[in-house]
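Complex shown without one protein chain; remaining protein chains in place.
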Amino acid sequence: MSSILFIALPLLFGFATPILSKFGKNGVAYTSMLMQLFLLSLAVSLLMTTSSYVELISIVPPLGISFVLNSASLFFVLLFTLLMTLFSLYYLIHRKTDAYKDETKFFILLNMLLASAIGLVLSSDIFNIYVFFEIAGISAYILSAYKKTPSALEAGLKYLLTGAVASVFLVFAIALIYINIG
Amino acid sequence: MSVKKISLKRELPTTTLSGFALSGLLVLTILNILLQNMPTKIQTAGDSLLKLNATEGVANTVTTVVVFFRGFDTLGEIAVLFIASLGIGLMLHSNTKCNIKVESNFMLQTASIILFPIILLFGTYVMIYGHLSPGGGFQGGVIIASGVLLLLISHKTFEVPHSVIVALETFAGVSYVLIGLIGLLILDVFLGNFLPHDISQMGLLLSGGIIPFIYIIVGIKVGSEMSMIVQNLIKRDHDV
Partner (left out) sequence: MFEFLNQPEVIKIIVTLGSMLLFFVGLFGLLTRKHIIKTFISIAIMESAVFLLFIGLTFKIDFVAPILDSTHTEVATMNDPIPHAMILTAIVIGMAVLALGVSFAIEYFKLTGKTDIDEMNEMRH
């Protein structure tokens, strides 16, 4: 069991949602809950072994992308999966009385946020960190403007303006690092 | 008797001047930093990746870097496009049937019907030959979406059906992650190259293992998502 599954499984769930929504009204919600419970148990089982190992993507780390899973990042992975599982549980309990309108999109956004937050913590390549930062940012912009009331839209608009300027300066910094060091 | 308010500020645009000063200060600082250490030829990471390109057997090295050496960044970028089109569909979706208010000229209508298959063919060519000449999935997908835009603004009741776009998008996205997971099973590396890639086949259409397939999948996904974004931005209730 490698550590890529923490990132690949929520992404697969997000892309395959129109297939899963054909299993009835409750298909998407319960599949998301099962997947998050599986990830939580994977993280807890990784807590038992005490070695730190490195997962590669294509080639050796100075030239390619690698994911590092030592005890510091395992703490964050455990924290994120635990919080997301509790949040999904809370939503499933209150679903009969207070459901959102477009539920499938809500679950897609939640899982994308989880995948990108875990990817931020695990990755060790600076451009990869920028890409995951953008995924987390853009799903948070939409989640903050989900109900289409005027105050929610204004909050999402101001958050997006600040985040877009920040990402311009981030790309500038990465460009300067690459030009001077390589 | 009404009281007239007299403004006590001088006739000086303060916000404009302060914006001028602040931005000028920032730019001068950055310019100073850049002009002081201008590096001459250093050995960057790209030169070593160019030498490693020979093991993959693909003619276009930029394609190898985008798809294979940095495949995770491409996956993340596809996720960003997916979430953005989801958000725009959430905000602006409406079921009207009318694109534009004014009927356009007959010349525009006839010419756009003739041009649309040519644009589609050109976009597919750029997409499929992405690993042999400059181009690739992103460029080809945007060309296809611009063809759809041309038809949308010249005809009054044209629309791409919603189920077709959702089916294409789902197929492309799921197969990208599944190819990566199959690479994890076979070669123990996520997005590993598990089809044969000899260097003797450089320049042919089927060279380079899984790289042309991934780029075609990326092109299908980008084309369908940009079409959905453009269609949502044009078809709105016209009381705004």
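Each chain gets a letter, A and B, in the order it is written, and its residues are counted from 1.
In this text, contacts are C-beta pairs under 8 Å (C-beta built on N, C-alpha and C of every residue); 3 or more make two chains touch, one makes a residue touch a chain.
Values in this document were obtained by computation on a predicted structure and should not be read as measured data.
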item: For chain A, residues in touch with the removed chain; value: 127, 131, 134, 137-138, 141-142, 145, 148, 150-151, 153-158, 160-161, 163-165, 167-168, 171-172, 174-175, 178-179
item: Contact set of chain B toward the excluded chain (per top definition); value: 15-16, 19-20, 22-24, 26-27, 30-31, 34-35, 38, 40-41, 44-47, 49-51, 53-54, 59-62, 64-66, 70, 73-74, 76-77, 80-81, 83-84, 87-88, 91-92, 133-134, 138, 202-203, 222, 229, 232-233, 236, 240
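Operating definition for what follows: only the chains that are shown with their structure count from here on.
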item: Centre distance in Å when chain A and chain B are each reduced to the mean of their C-alpha atoms; value: 21
item: Chain A to chain B touching residues, read off their complex; value: 2, 4, 8, 11-12, 14-19, 55-59, 62-65, 102, 105, 108-109, 112, 115-116, 119, 127-128, 131-132, 134-135, 138-139, 141-142, 145-146, 148, 176, 178-180, 182
item: Residue ranges of chain B in contact with chain A within the complex; value: 34, 37, 39, 42-46, 48-49, 52, 68-73, 75-77, 79-80, 82-84, 86-87, 90-91, 166-167, 170, 173-174, 176-178, 180-181, 184, 189-192
